[in-house]
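This view holds just a subset of the chains, kept in their places.
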């Protein structure tokens, strides 16, 4: 398939990651994480996030989110998140099934949630009849390709602390956020008050594997049992660990994410000059949200596939990836222009 | 790490599988299974198991078992299995958590369960106070490295049918069983009365990935939702599919398993000639169970690691794999003899 703008998980595996998989593929290694590659990968995470963290690897983002959340929410609790949160709209009812809890959603226009709205959702405290809000979950970068500033996160963390809630971050695209902010991971995660997070690997060039990072090690004490029970403990763990080790070494995570973000910027810059389309969200990371006249969508999708995010607005989501090429963007914009011209001719 | 006899998941990835991963790593592919590689891999499964099957891929064996079982057991049901079954002793309480059901175990001496014992466990039928037996789960090959004959499976299936139960197979080492029986997969699975099974990839040379095969397509109707909710839907699915396609092509599954089984036979043959040790189970597949004098176990483990299965008996489990070499076996036996000599000198 041609390079598309459908999702960063339409991409394959970055060659350096593939190389890392090859390199660890010799001899025997202890299973379930009792191998040196895993120890090394954990050490890499500590370099980035601080020595005090605990980190565990799982297979995918849904699992990283749900298992992480299960350490901060009991079954009678509620998790406050945006109504676009991946944990709400794209993970089936995995959180409900595994935790037994509820998500309480805040309508978002930019993918973010804000302190005043969050506080408004902390209701009926100590009332046994009603789900008790216990966690705030934010996505960084958001499902709208926007990025929380450090101050925005700290302000949410302050609300969490004040009300005795935990702060969870869905970081399936955290590298794109770090590049966007031009900050170290820890500055806008643990240092800003995040308690537990998902760290995304797959969408930034890995084959499979996500991580759950605990800034509060107490939360991690029984996590190995939770992961096993959650059916997320890989036997040949070295093949997840090697990928993370490679991604977090030699600034690969940054190069990949920088490139994806740059391609989104390039796309946005080009689209901005086309009067028939309108960019609807701030292009902070690797996604561009843009309205495209309905009539030309199918033909454009045929050229390079993308998803319509909002049917009514004919709003498209264009995701860039580590492997998006400048010519992919150019081809897309050219085709778009061409289709617009054809249409206007009628 | 040296080649060990610890587990078939201490091995790495078979070079052909690694090659297959490389080959599909270009361009974009539809995510979550909407790609041609997945369609091809499913077709491969149908070649082996019959056109009427439905097959889904998941990450690991625990998930394949639990998700598969969840289609045949409701929460008030019980699953009859051996007291050595992986679903009972090595999957935490994943079945209880995900399904809500109970495992009822039959003590086994050879890894198998038999019709009379199974029928004996179908108790208090229709009694609302008691878990209702609904599934029989067998492992093929078993956790003791033994292999059910087709007749043995058919006899169990007959019990299942007669009592309105389903038959589930944990096939994490099914290729070793097929080689051992020298039969096509379908002869001792669907044709013998199995309703749903796990098909193991990881222990036969894959990096990750297991399959759930439904011989009764009705059971599979809502499985895509169950898999997603079970946090087992991979986004970059082509990388599971490519492995399965390679494994099921050109008799690779058979070559790998044949080699592993042959190495186990070689090991057994050599051990049989040593009077100080005793082989405790029929060596049908790729595992050898053997008592080894306690005094020499640590030194032997240091040479090539293996697990003690039964502390009291000092019974070791020696697992062979696609990558076990004749010289690994020879080195192990030589070291064993050497240690026995040293010990006897005192």
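In this document, chain identifiers A and B correspond to the written order of the chains, with residue numbering beginning at 1 in each.
In this section, a contact is a pair of C-beta atoms (placed from the backbone, for glycine too) under 8 Å apart; a residue touches a chain by one contact, two chains touch by 3 or more.
None of the values given here were measured: they were computed from a predicted structure.
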item	value
Oligomeric copy total, full assembly; chains in place: 2	4
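What we mean here is this: only the chains that are shown with their structure count from here on.
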item	value
Rounded Å distance between subunit A and subunit B, as computed from the means of their C-alpha atoms	34
Residue ranges of subunit A touching subunit B (in the complex, touch as defined)	1-4, 6-7, 9-13, 18, 21-22, 24-31, 35, 59-63, 66-67, 91-94, 97-98, 202-203, 207-208, 225, 228-236, 238-239, 305
